[in-house]
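One protein chain is absent from this view; the other protein chains keep their places.
Moving on to chain A:
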Amino acid sequence: MSFIPGQPVSAVVQRIEIHKLWDGDNLILGFSIGGGIDQDPSQNPFSEDKADKGIYVTRVSKGGPAEVAGLRLGDKIMQVNGWDMTMVTHDQARKKLTKKNEDVVRLLVTRRSLEDAVRQSMMQH
């Protein structure tokens, strides 16, 4: 999933459509994000390339909107509703995902094999 100039990029691309849920006054998506160009990439357990400053899914709430839509732990978010997420700060990413006037967000994600993602997240703890 890391980009090495000259090598073919072999990643699975998924389109995920999350329907946000009202939780009291808040619209929730049911997942957490980590990463961003202003963050320390070496702490990301899901990336293959430890210099990758992309936005990653660090937690998925069980039964929440994200899980229902097919988002998985360790997914790397490439786009949100057409906006690029590969070169954004953590806060810019949060903003693109939590617009109050949008109750659906369409994500483009790339995913390593399930076993890889799980193994990585186990190593974190």
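Observations on the structure shown:
One rule holds in what follows: a contact is a pair of C-beta atoms (placed from the backbone, for glycine too) under 8 Å apart; a residue touches a chain by one contact, two chains touch by 3 or more; residues count from 1.
Throughout what follows, contacts and distances are computed from a predicted model.
Choosing from "OTU deubiquitinase with linear linkage specificity b", "Replication protein A 14 kDa subunit B-like", "TMEM9 domain family, member B" or "glutathione transferase", the protein name stored in UniProt for the chain missing from the display reads "OTU deubiquitinase with linear linkage specificity b". The chain omitted from view is touched by exactly one of A:L29, A:A69, A:M85 or A:V109, namely A:L29. Mapped onto chain A, the interface with the missing chain covers residues 2-5, 28-34, 37-40, 43-44, 49, 51, 53, 58-59, 90, 94, 97-98.
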